[in-house]
Structure formats: structure tokens, C-alpha cells
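Submitted below is the structure of interest, expressed as C-alpha cells.
Just one protein chain is left out here, and the rest sit where they should.
For reference, chains read A and B in written order, and residue numbers begin at 1 within each chain.
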Amino acid sequence: MSRYPLGLHEADTITSKTGKKLSQITLEEVKRGNVTSEDIKISTEMLKRQGQVAAEADNPQMAANFERASELVDVPDAVILDMYNKLRPNRSTKRELAEMARELLEKYHAPHCAKLVLEAAEIYEKRGILL
Amino acid sequence: MEVNEQLIRAITEAVVRQLHADGAQAGRNSGIGQASGPQAAGSAPRSGSGSGQGVTQSLAGKTRMRPKHSYEGAERAKQGTDPKEVVIGVGAAFQTEINATIGGIPLDDVLRNVKAGIEEEGMTSRVVKVLDTSDVCFMALQSAKLSGSGIGIGIQSKGTTVIHQKDLYPLTNLELFPQAPLMDLETYRKIGKNAAKYVKGEKVTPIECTNDPMVRAKYQVKAALMHIIETEQLDPDKGMIVWEGAR
Partner (left out) sequence: MRRSKRIEALDARAVNKDGFIDEWPEMGFVAMHSPYDPKPSVSVENGVITELDGKKRADFDFLDQFIADYAIRIDRAQQSMAMPSLEIARKIVDIQTSRKEILEIISGITPAKMVEVINYLNVVEMMMGMQKMRARKVPGNQAHITNLKDDPVQIAADAAEGALRGFSEEETTTGVARYAPFNAIALLIGSQVGRKGVLTQCAVEEATELELGIRGLTTYAETLSVYGTEKVFIDGDDTPYSKAFLNAAYASRGLKVRFTSGAGSEVLMGSSERKSMLYLECRCLYVTKGAGTQGIQNGSVSCVGVAAGVPAGIREIMGENLVAALLGLECASSNDQSFSNSDMRRTARTMLQFMPGTDFIFSGYAAEPNYDNMFAGSNFDAEDFDDYNVLQRDMQVDGGLRPVTEEEVIRVRREAGKAVQAVFKYLGLTEVTDEQVEAVTYAHGSKDTLKRDVASDLMAADDLMKRGITGVDVVKALAESGFVDLAESILNMLKQRVIGDYMHTAAILDEHFQVMSGVNTPNDYMGPGTGYRVTGQRWEEIKAIPHRIDVNEF
């Protein structure tokens, strides 16, 4: 069980997406060029822990969001932007959304996100907002 | 279609498998069976906004602002090829149900000035009426997509205007003029000029923003009514039609 706020109680155990410890993200390291924008991104592990905090606070919807988010950590920025745009109304065919779900599932091991996309594909078809 | 369904089914199964493998919940098992909720409490709570009889106007049952205009036989606007053109897409009620902007400027003059601005920069204009959306960003984007140059202008009948480019996100824009009551004919002329400059690929200085912090208090209800008039005239099957309405 995690003790919230984790930044206060469990700072030593926190690492970024790239595995950098919080204590390694310092101004000196930035100046030396040893901290990149990738180093200031959250890790899958931290999202899972924050999801537990949400679940314990009786907020399963937020926990589910952090679960989806944890699956998207390794999806590149450009791909995320592209997927979001394809999920907007009248942007995709059903096949394109199905392919997107497959990519999420097989390439990024993101089953919860894939499920959301598949559900969208079904209801978009029913409501006539596919291409 | 067949392929789609198979693909969806296959992926769905794979998703479910993986979710189960992860020990996560695939569906939303709630543990309760069929449960029908109670109907509304005997008497629905009264809204505190009861309209006293004879005090406020009864609008109940009124479903339209204006009769439906027929666009029977209207000519569908064609995809442009002229790299020098700017397509101006006007709203569904433009010059038919609505003849002046929310600020009271005649729409004939609005259109004349936008066109003049475009022509002063050596480009050409083409006017279409957008009958499948009344959202100004989508109107402008569709006009840009129809335009041979990829630059379009959307003008709602209440005067709100957007300059758009065909490859931008719908709700972004090159320039947006959200406060229609503040617009004057000089601004509409500048909009035409700037749109033409975007076509030419020049370094464009956007038209200076104007702002009236009380605009919402004075005009928003009227804006809503004008938008209802515009929206109820939509005719999605007709799409975008040729409209040389400037008389």
C-alpha cells in the first residue's frame, strides 16, 4: 500500500519513465545536459501506484484512468496525438479504429485502451460518426 | 464490412484474453442481478422558476423561429482548382432569414467588403452557402477544403468569422473573430485582404484583436436566438451550394 502523498512519504522509491531517480533530476544535471524531456515523464509503475491511491479513495473511475494511462506511457507523443485525433468524430473508418485497437494491444500491450477504442468503434458505427 | 467485423471480433477476443491474463476485469461485474430503479417520486419537484400565469410569455409548444427555406434545385458547389481563389462559406440563414449581423451591419455589405479585400490583393473569391453545419469553425474549414488555394473564410449570419486553412484542426484557425458585435466593415475588408495574403504565402500580420468584456451580457441571448435561426435552416443533404448572394 502506498502512502499518499508519495512525493512526501516515498520520494526515495520514485523513478521517472527513463528510470532516473527523483534525486538525480537536479539543476546541475540539467545544465550538464543529463536531463532530457523524457526524464520528466511519469513511469508505468508510478501510475499504477497512483491508481491504487485512487482505488483506496473509493474512486474506481480514476483508478481505471490511471490504468489506461499506465498503458500509454511508452506510446510515443506523436502516436498519442495521432490516435486521439483519429478517435474524434468523423475521422476514421471502423477498420481504422479496429487497426488502432490492434496496434494498442499488440504493439503497446494496452488492452484497456484497446477496449475503449473498440467500444468507440461500435457506438460510432451505431451513431453514424465513422467515415 | 465482413473483414471489419472479423477483425473487431478477433481483437475483442484478444483484448478480453489479455485482460483476464492480467487478472483485470474485462467487463464490469457488479454482483447484482437485474435491478429496476424506482420511478420518479410521485410529484416531480417543482422548479423554482415557475412562470406566473399571464406574467411571462408562454413559449411552450413553439418549435421554430422561421419557416424552412427550400433549397430545391440549388447547385452543389464544386471542388476548386484555381490556386488563387478564396472560398467564402456563409451560414444557412445568410441573406435569407437573416439580413444583418448581430451588430446591425447589412450582410450584403459584409460580403461585398470581404470580397473587395480579397480582390485588392489580386486574388479571386467564390461564395458558397454551407447547409450541413452552422458551426463557424467547421464552416470555414469546409470552405478551405473546397478552395483551390486551401484557404477559406466562414461567416455566420450573426457576423462571427473565421479564416481557415484546409490542413489545420477544425477548432483551430488562422484567424478568429469571435466577438461579432464589435466588427465593422473595415474589419471585414481586412479579413478578405489577410485571407488573400495567406494564399500568397506572405508574412501576415493578424488583424488586431478587439475585446468588449460586456459583450456577453448584452448580446449572448440574442446570439443564441440567431444561431437557432441559422441551425434550423440546415439541409445536410444539400451540403455546400453555389451562393452569389451579394446583390
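In the analysis below, a residue touches a chain if its C-beta (ideal position, glycine included) is under 8 Å from a C-beta of that chain, and two chains touch if they have at least 3 such contacts.
Computed from a predicted structure; not experimentally measured.
Trainee: Spell out, residue by residue, where the missing chain touches chain A.
Mentor: Interface with the chain not displayed, on the chain A side: 4-8, 11, 14-17, 22, 25-27, 30-31, 35-37, 39-43, 46-47, 49-50, 53-54, 57-66, 68-73, 75, 77, 80-81, 83-85, 87-90, 113, 116-117, 119-120, 123-124, 127, 129.
Trainee: For chain B, which positions touch the chain that isn't shown here?
Mentor: The missing chain touches chain B at positions 27-41, 44-49, 51, 56-63, 133-135, 138, 169-173, 175-176, 178-179, 203-206, 208-225, 227-228, 230-232.
Simple rule for what comes next: only the chains that are shown with their structure count from here on.
Trainee: Centroid from C-alpha atoms only, then distance chain A to chain B, rounded to Å. What do you get?
Mentor: 32
Trainee: Please name which positions on chain B make contact with chain A in the complex.
Mentor: Per the touch definition, chain B meets chain A at residues 3-4, 7-8, 11-12, 14-15, 18-19, 22, 24, 26, 169.
Trainee: Along chain A, where are the residues that touch chain B in the complex?
Mentor: 67, 85, 93-95, 98-99, 101-102, 105-106, 109, 111-112, 114-115, 118, 121-122
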